[in-house]
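If you scroll down you'll find the structure; I have some questions about it.
Removed: one protein chain of the complex. Kept in place: all other protein chains.
This part shows chain A:
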């Protein structure tokens, strides 16, 4: 019993099997996490080595280089970049995608073990640090506060950060912008000197006074008591009464030489939200946790948290990555629903029977839902790729069912019983259904083998499509015949409504058939005209190629903008605040309701704010975080907004560096594309000059929003040069002297003040106004072991110096990167503009400029996709050749593929869409979809020929009879993609190129397939007949000759003598 016979005979089993699959699928769907992209594995490892006291170039020579040389031999390494700055060397290893990062980490560890003996003795052991997308904050909350500002850190830490950190999956919660409480002991420098009491003594005494000491236990009578001395301060002001020394026999109290301020940290970041001071709370997730889920949980918790806060503290959301993801996914789901609707309509119009439509359309949800099981098993997520894949599949999954249903209907119309018709009808087409699925799999399976960045995207798509296609074929061979046997009847009478509705459609379709047959008839008689005009069209479309721009990945309008501004080093934080407020007011006035939140932070981040301290910070650096309403609710695109902001920033000469980042950050997918130029060269001055020149030239180019140079300027700083001899004369050493300086300016942490289970630093240092000048530094008194004091200016000099910038290296060479952020210009154009500039430049010797960044990724993925296309073509050819058992027919069918590409090119050209990975993906899928049409046509032409028709008649008969199925499958695919191509929802810009490419390619190639494939068949078949005839004629001549000369040729005579004839002849 065959598969379909079994299915028809056991309808309950068949139905329940599919119901089970559906239930499993829906179960998986409920468990699937939602994300924007498929999981991208970490491919970066950082090696951080500290070497205290070494300058950038020392670090480069002694630490970075030996490490680089060894690490360079780790397998799968793509690039090795490093930053050598004072005290620290950071080496970043970037690996090829798709390798097990754990194995690589072990390799790196082994290599580090080998090299550690070559590092300087004082350097610390290198630390391995894996960087991943998990470090990107998923939710940023804003806090506005008035009178609670001073206590804000504690309030937020207790009432917000701790509860949030308890949410499943939340990694770290950091609070920035709210300074922590600190007990400051401000010493008066002059009084200290007068009493001869240094900061160090005060620090020690405070530490010794502020202690609880257990005294053990002692017995009194029958009882045992514990003994304790509680010396910890109950109130910071108690400190004023401790005695810190004696002067002329009289005790010196702390209050005589210092004041105690129960305040906040001196240097801390400040955060402003919508122009009001407050704080920021940054939530990062744990590795592998689902960001949308966490973001939702965090948001759900906010109202409860808000209730526990003082009335002036208000929580808000600055950035919520889940909003954009959910909106994008929602609009994609909407797209899918529209696609299903369109496909159902097409099927209904073409088949004209609701029962048939129901049977076919049941296959759609079934195959799609089944693919969720795959996603669940493979740890996938509902993301842009997997959902686009569903959208693409909708048009294709019905194809198999349509073929089966059509044939079953034919059988029923011929008089078979529906049950028999279902079995035999399916049996007849089973092989071709399987073959056409195999061609699709031949296209999609190789996608699972792509490596690199695009591999991450394509792997999931490839597997999903393979699963969906397989399920749809199985369903077409079991479920569809079963449904046919139950639902289909011989139509004996048609209702009036049906006649009214469908007569015009039927008539139109009939006329179309006739019209097409007539055109085809003309075409096969004018083969050369057709052939040359097709070639002409192809060449024309190639001409349009030059008008198409290219980019790596379309920018995603996530509604987020990140801005990083740098003022000259040393600018006071108040100035930075003033400028930021000015910008905030300006932008709030301009964007009004479009702007959901604007937040900025300035100042030095504290040590325990992990999030802020990872990024650059300082009193001169301003970080903006802006979020706009979703893209479909505002008129201006994010790119335009970014450009406007850049123009505003250009008006401020105060800023040394400005960087407006679309999407909140650089790198990765979905940001604005950047043309990166890497300048390799050892000489700082020469590379700096080249970078500056390139920057100024690039800034002149139209469509380039901003240009950033990676190397920062030399930073001014003050250094104290101690004279070692003088120090020694005074019985001091360098470390002691330097520590004295540090304790007075930066402060020394004496002890901790404890209150309500929390502890706060007690910091001892000079009064603020006594450490604001160089004289103050010079007058710092240093005491030696004998208690004799000497001033800094007597043992050293304070000088202003410029510290060298960070030394960046890539692939073991010094490098400067110039990044040009493109707005309104495609990546290819930006790179071309840059290359033109570089060509004109007179590069000094030993300096090389290379294009890198996303252009490099794009080139890599183009190469991958090119190889892939060839692989797919070969596989598709093999499948078709196997099906037709011929090498010629697949060749004829493949004639339509070039026109699919010309269709893609024309569509991109006309809609002004750049060529991106997404549109190329569309192009590759077309190979499979396009040949399907050809297969249908050629298959029927062959059938007609086998039934004894002549070439031209077969072609026309087949064309006429197959026009509708071809149009139907094409229309289902095209209309399935229309919602993608014209979608206006959030994130639509990401998949629009895919839709445009498929629609363009499929339309052009279908029209041409319908004409060119029959014509090409005629040409090949005509030649075939001609050659066959010639062969036959030759054979006949040979036969005649043989019969005539049989006696001479045959060695075996009737008499049986051997070699006789031969002898006679000779």
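Simple rule for what comes next: a contact is a pair of C-beta atoms (placed from the backbone, for glycine too) under 8 Å apart; a residue touches a chain by one contact, two chains touch by 3 or more; residues count from 1.
The working rule: contacts and distances are computed from a predicted model.
Taken from the listed names "Nitrogen regulatory protein P-II", "ATP-binding cassette domain-containing protein", "Sugar ABC transporter permease" or "Sarcosine oxidase subunit beta", the protein name that UniProt assigns to the chain not shown is "Nitrogen regulatory protein P-II".
If you put the hidden chain back, the residue from A:108, A:421, A:569 or A:737 that touches it is A:421. Only one of A:411, A:560, A:730 or A:765 touches the absent chain when the whole complex is considered: A:411. Touch with the hidden chain on the side of chain A covers residues 411, 414-417, 419-421, 424, 427-428, 942-943, 946-947.
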